[in-house]
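Supplied in structure tokens, the structure appears directly below.
Every protein chain except one is present and positioned as in the full complex.
Chain nomenclature is as follows: A and B, assigned in order of appearance, with residue numbering initiated at 1 for each chain independently.
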Amino acid sequence: MSTETATTVRNEEWKASLTGESTWVRWTLMALALGYLTLFLFVPLAAVFAEALKNGLESYFAPFQDPDTLAAIRLTFIAASLAVPLNLVFGVAAAWAIAKFEFVGKQMLITIIDIPLAVSPVISGLIYVLLFGAQGWLGPWLIEHDIRIIFALPGIVLATIFVTVPFIARELIPLMQSQGREEEEAAFTLGASGWQTFIRITLPNIKWSLLYGVILCNARAMGEFGAVSVVSGHIRGLTNTLPLHVEILYNEYNAVGAFTVASLLTLLAIVTLIVKTVIERKSAPSRSAHDAAWNAQPGSPS
Amino acid sequence: MTLVLKQPSVLPGFGLTLGFALFYFSLIVLIPLSGLFVKTSSLTWEQFWHTVTEPRALASYRLTFGASFLGALINGFFGSVVAWVLVRYRFPGRSIVDALVDLPFALPTAVAGITLTAIYSSNGWIGQYLEPLGLKIAFTPLGVLVALTFIGLPFVVRTVQPVLQDLDKEVEEAATTLGANRWQTVRAVIMPELWPALLTGMAMAFARSVGEYGSVIFIAGNMPLKSEITPLLIMTKLEQYDYAGATALGVVMLVASFLLVLTINLLQWWSSARHTAR
Partner (left out) sequence: MSIQVDHVTKRFGTFTVLNDVSLHVQTGELIALLGPSGCGKTTLLRILAGLERPDEGKILLHGNEVTDRQITDRRVGFVFQHYALFRHMTVTENVSFGLRVLPRAQRPSPDRIQKKVDDLLALVQLQAMADRYPNQLSGGQRQRVALARALAVEPKMLLLDEPFGALDTKVRKELRRWLRRLHDELHITSILVTHDQEEALEAADRVVVMHQGHIEQTGTPEEVYEHPATPFVYRFLGDVNVFHGRLSQGEALHEETERKRPAEADSSDEHEVTFVRPHDLELSRDRTTTTQLEATVRFVIAAGSRVRIELMSKDSSQTIEVELTKERYRELKLRQGDVVFVHPKQQQIFRMPGPSSV
């Protein structure tokens, strides 16, 4: 058996050498890639946890007993649990309209959905201050009716929504476009209502991308800093989300505390990545069909 | 001839879904954004111009756009190498590394900010070795570059990867049978395929970096005229209740964002046109 495997290995090497790079080039490229990734990925990742655990395990859990931290956690959760479902409905609605129908302005709609991604977080917060702040458009009216949006929960929720609007839509739109409308049309002609068609036909086809979109949207909602920073007023215990709390702790020279809270958010990010990998594995067959459909056949017009 | 706004379709829900989507998006995104422009129009042209061209603002543009551009270049090069290594080589832990590439995308910016600062400050893991060499990173423009490079890391990798994966093996074999050595094959056959995706990724990294706030403000020195990024300047003006100034600068940033979104879309269209035409 060993001669056979030896032959196989020799053949693989030989084959790799004829349509692959020479060994030293390969090693150089790998060194460059891994060096770059180490510097910009692995070191920061390790550093978060190292700094958090600097003073030992006991003091690691200390911040979580602080009422301000708990309030920050609560606020973060509330903001995310409002932002994500709303953006979910938006994402599904937009993807349905775009993928299943032909209409003027479709491409433009797809383009403008990306806008929040390109807008600086500070601007994302600024626009709401301009709208609802004391000196904003609706400022006087809000003060009259004793409604607080800026420097209060509603403002934070709005800013969070703004920043995470595109995520679910962006996951669903290309997928649903490549899946076409034939299945839905078939269901409809067989007598299913619009809602039934969506639940029984569309949803199963998009479930993995939908799940990933939700997870990603949630991670970004919980981690948003810049936009929330502008609208929150940084009032401890009241209008502080977790990321803002990190900033406060850091500015108070409580580095360990800041990193502890940061490590919590990092764990959230890692969970997001794990879910993404799992989803990619699961949806690999449908994605490769998606990719195959996306690459037109030789000779056909694109 | 009547103008056809929508093709007839047997499927229901068009009005409902499009209507809701447009309503929601206008409410959350479009109206507030246009509020920015409306507010700015309350300024005279001279006031506007004065605000956006004062030395402090100009310095912040130089830093913000300059560092973003450099970061995009660095990511362009290294990101391509990473994509190549991930697609073409096998090594232990490859799938973990592949998943981790998205970390800067999923990680909250504040976390990135304080972590990078900790690493590159004078007693940090890396900073401690660079200080004696005279290389100060934390609290300097160089720190801004490091942070923006981190932020932009996933973009190039993720746009180049699928193109590399879809490359036709036969075309490479054809070049080899015709006598090309490896470098000639890469240059003549593979690189032309990658350019559109590479440029798209770089543009996306650039767009993201320009607006970046959380990961930068901790590591930048935030000193006006030296190490202050534009988003921070806007923030500062807001805290000083200089709404007019903040909105003026905001308009500049927003226009830059729109132009970038447009560019990215054009690049993506070019890339997919290349990709599907055989």
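Convention: a contact is a pair of C-beta atoms (placed from the backbone, for glycine too) under 8 Å apart; a residue touches a chain by one contact, two chains touch by 3 or more.
Treat the numbers as computed from the prediction; the structure is a model and nothing was measured.
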Can you work out which residue in B:V4, B:L58 or B:V171 touches the chain that's missing from view?
B:V171
Omitted-chain contact residue, chosen from B:S95, B:S122, B:Q165 or B:Q184:
B:Q184
Extract the touching residues of chain B with respect to the undisplayed chain.
168, 170-171, 173-181, 184, 188-189, 192-193, 274, 277-278
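Rule of thumb we're sticking to: only the chains that are shown with their structure count from here on.
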The distance between the C-alpha centres of chain A and chain B, rounded to whole Å, is 15
In their complex, what parts of chain B are in touch with chain A?
3-7, 9-14, 16-18, 20-22, 24-25, 28-33, 35-36, 39, 78, 81-82, 84-86, 88-89, 91, 95, 97-104, 106-116, 118-119, 125-126, 149-150, 153, 162, 166, 169, 172-173, 176, 182, 185, 207-208, 210-214, 218, 230-232, 234-235, 238, 241, 243, 246-247, 250, 253-254, 257-258, 260-262, 264-265, 272-273, 275-278
Residue positions on chain A within touch of chain B in the complex are 18-22, 25-26, 29-30, 32-34, 36-37, 39-45, 47-48, 51, 86, 89-90, 92-94, 96-97, 100-104, 109, 111-123, 126-131, 135, 137, 158, 161-162, 165, 181, 184-185, 188-189, 193-194, 197-198, 216, 219-220, 222-226, 229-230, 242-244, 246-247, 250, 255, 258-259, 262, 265-266, 269-270, 272-274, 276-277, 291, 294-300, 302
